[in-house]
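See structure below.
Every protein chain except one is present and positioned as in the full complex.
Our next item is subunit A:
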Amino acid sequence: MRVVTTMVATIHAQFLGVKKDFDMWRDAGVTLILSLIFADVLESARFSPPGKPKLTGCRSPEKETFTCWWEPGPDGGLPTSYSLYYRKDNSDTVYECPDYHTAGKNSCFFNKYETSIWVNYNITVMATNALGSSVSDPVDVDVVYIVQPHTPENVTAVVYTDDDDDPFLLARWEPPRKVDTHSGWITLVYELRVKLEKGDTWEEHFAGQQKQFNIFSPRSGEVYMVQVRCKPDHGFWSEWSPISYVKVPDYIHRERSMWILIAVISAFVFLIFTWTVKHNSVKRFLLPPVPRPKIRGFDTQLLKSGKSEEVLGGLVIQGFPPTSDYDDLLVECLEVYDEEQELVVDGKDLQEGCLKSKSRSDSDSGRGSCDSHTLLMEKCGGAKEGPPTVLNGKQGQAGRGPLEKSNSHGHRLDAAESPDETNGSLSTVFSSQQQSHKPSSHSIPEIPRQCRVPGNHCPSTHQHDYKESLADAACLGKPLAGYRCMQAYSDHNIHKIGHKREATFQTSKSTGYVEVQKVEQENMLIVNPIAKEVRDLYHPEPTGQDYSKVNDVVNDNVLLLQREIAAKNQVAGNPTENCPHQQAGKPAIHTAVPLHYEVCLASNGYVTQPQK
């Protein structure tokens, strides 16, 4: 409109044709027009009726009052006023909010006189400014369902120690101040949450309607943070109360201290037990020794050192094979070497056996059995090789012939030659049924051990095994080194003595010593088989009836046998005497045995070869 008027005014001025005034008028008009246009434009951009506000929510802290808040919309540039209106329970009466200030800006507070429970409020907010107004969307509110109390108050947490029990945390609180729980108007339920100060997660506990809560077994020395909140029956949870701190003093769990005590006491008892009872038995009980293969006497260390001899030496069991009183069971092998007459050897095998070589070192103590035929032969063979037997230094006397006999066993006598009485040949020797003749070498300290032979036990048991009773170079047995081989006589010819007479005398199974009955023709002995118990051959001074000691050697070919007891034998012969140290023996020489070669009668009654 104004624009038009001004324009009209301008045109009119122009039409009037005022010459000089027209320029002035024209300038003023233009200015006016421009300013008006400008103002108009500005005005339309800035001002408008307010936008729609929005009710954000209503809350009641104690079910007696409540507050509503809204959000203003765009206000259109002009100062806008807000007003809240409500209607109760479908009535058409509209009320306006009584209190806009108590609860802050953009809020409406309903006090308890204006608040009705179980009544439906229909609330709207209107925004008004110079240009217009707008109304928000209505909201229906029933106070019962919008209750959100304040936080619980006076939240305290303490460490509660009940006599000697373990301490626990006791948290206590009170309902928010305004909520009336005593009259039953509101029923509150509580919730508690706990956290270690160093920890990250909260531990929540529902406490129901009670106003205290126990937290058991807190960590000793730690600081705990406690918070509580509450909620009415149907409503909203309150905010968490401010944090309460509580410090737990250092303590040890009763249960743990009890267990520690029990552990200590039981350890103590166990220690005492192990010391009072023997170490070993406990040790053996707990860790039984694992049986390992072990050879007694075998020293592995020694083996490693390379001294096999010593090692093997340790393996030899002293005293094996078991000997009893067979000490004197050395059967002497009387080898009679008769140049004229070869002794018959019984059995080929024997001969063969004798030729066998025998290994010298035989460390196997278990080898050999009496019963072994071959063994016997082996021994013989071995003997032939010339084992280093020691015969008290009398070894070298090969030439003389084997004699040796030693024991004055009555039965055996072989005289090699009896220059005087015999024809120079002595037949024999027979065996003394003693299968296990072992050439005894009473004084042979070292003897090849191989000679084990029908050994000790043989005499007692297996006599029948041997047909050739006689000697053979059988070894024998026993004592000392355990294996004496009478092959001491190896130097000399060892012959198996045949059994010519064997059959005759094989009546008994005992170690047959044979008693010489008589001597015939000066070179024959007739003996009586005697079945007696085994005698120990190796007995320097045999006692008993069956043994005869040589008392004297007469004429170099006669043995004077001494009999202390009633003698059965009577032998006549020419004893030779050649020994330098012969001692007059005991009297009562009953027998004499012709000898074919020189012998010495030692002081102990044994016949030996003279030392020249």
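Here is the rule we go by: a residue touches a chain if its C-beta (ideal position, glycine included) is under 8 Å from a C-beta of that chain, and two chains touch if they have at least 3 such contacts; residues count from 1.
Just so we're on the same page, contacts and distances are computed from a predicted model.
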Query raised in the report: The complex lacks one chain in this depiction; which UniProt name from "Cell division control protein 45", "Acyl carrier protein", "Prolactin" or "Protoheme IX farnesyltransferase, mitochondrial" does that chain carry?
Result: "Prolactin"
Report task. With the full complex in mind, choose from A:Leu78, A:Val144 or A:Leu170 the residue touching the hidden chain. Result -> A:Val144
**Report entry** Selected from A:Ile37, A:Val94 or A:Ile117 as touching the chain missing from the view
**Finding:** A:Ile117
**Report entry** Residue in contact with the excluded chain [from A:Thr80, A:Ser134 or A:Thr181]
**Finding:** A:Thr181
Query raised in the report: So which bits of subunit A touch the chain we can't see?
Result: 63-64, 89-90, 112, 115-120, 137, 140, 142, 144, 180-185, 187, 209, 233-234
